[in-house]
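For this view, one protein chain was removed and the others were kept in their places.
On to chain A.
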Amino acid sequence: MNQSSRPFYWMALSLIGVVIAAYILFPIFWLVLASFKTTGELASLPLTFWPQAPTIEAYTALFDETSQSSQLLNWPTLISNSFIVAVSSTILVVFFGTLAGYAFSRLHFPGRDLILGGLLISRMFQGAALLLPTYRLMNSLNLQDSLLGLILLYSAFGLPFATWIIASSLREIPFELEESAMMDGASRLQSMVRIVLPLATPALITAAMWHFVGAWSEFAFASILMESSDNKTVTIGLASFVELFTIEFNRVGAAATLVAMPIMVVFFFGQRYFTRGLLAGAVKG
């Protein structure tokens, strides 16, 4: 490609990107805008795009104990449960994923690469195919309707991919650095903690973000395993809410925005690491 055509090429690419982003984001944006509208405005014709009289009434109603929505769904409990499950399983996945990733990247054992590749096979199964066996398994272990059960389940599902991301990243870190640390007086564990892991931060953050987002927004397994209202997570709450408040679309919008908030926060702070972490191993540095 010659120099003169390059700007047009990038402009065309950018335009395509903007169109795709708009196509994907418009419904979400519409939902967020709806959360700031009144029920009357939403019901009126013609439809308005921007809120005519922006209000946070739909948000306050979610937590107003006297409101119907709050009486039917305890949002602080739902959020707290989701937070406990997502954070706990993220910690477990990153901790064990780091240990396993280190083993796959540094130790030599028969079938190492085959097993590492095999870890990804677990992601090829549709979740729906695993619903029934998982339910029976959790039931037999007496872990249904338990936050601990959900934490363990999400950790088990998340661990292979986290291990794969972390192992790919650790392979990029020269082993000479660890050898140097060992010559400098560090044990293997010290060289891993003091030298390797700080350099693998993007991969660890990526694995954590990936898992947190998945655990926070998981619906299918939570919906079949969690029965009591004390143990339900936000995604179950949101689904119930949509059924209960279809007419009051501003409240549905507010609830959906609220549920998406932690994910947006996670991506806001971790975005710069995310691409680097995912690309580890893909290109030579």
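Quick note on the criterion: a residue touches a chain if its C-beta (ideal position, glycine included) is under 8 Å from a C-beta of that chain, and two chains touch if they have at least 3 such contacts; residues count from 1.
Keep this in mind: contacts and distances are computed from a predicted model.
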From the list "Prolipoprotein diacylglyceryl transferase", "AzlD domain-containing protein", "Carbohydrate ABC transporter ATP-binding protein (CUT1 family)" or "Glycolate oxidase iron-sulfur subunit", give the UniProt name belonging to the chain omitted from this structure.
"Carbohydrate ABC transporter ATP-binding protein (CUT1 family)"
If the hidden chain were put back, which of A:61, A:166 or A:195 would touch it?
A:195
Kindly state which of the options A:186, A:224, A:244 or A:263 is in contact with the chain not pictured.
A:186
Given the full complex, what residues of chain A touch the hidden partner chain?
174, 176-177, 179-187, 190, 194-195, 198-199
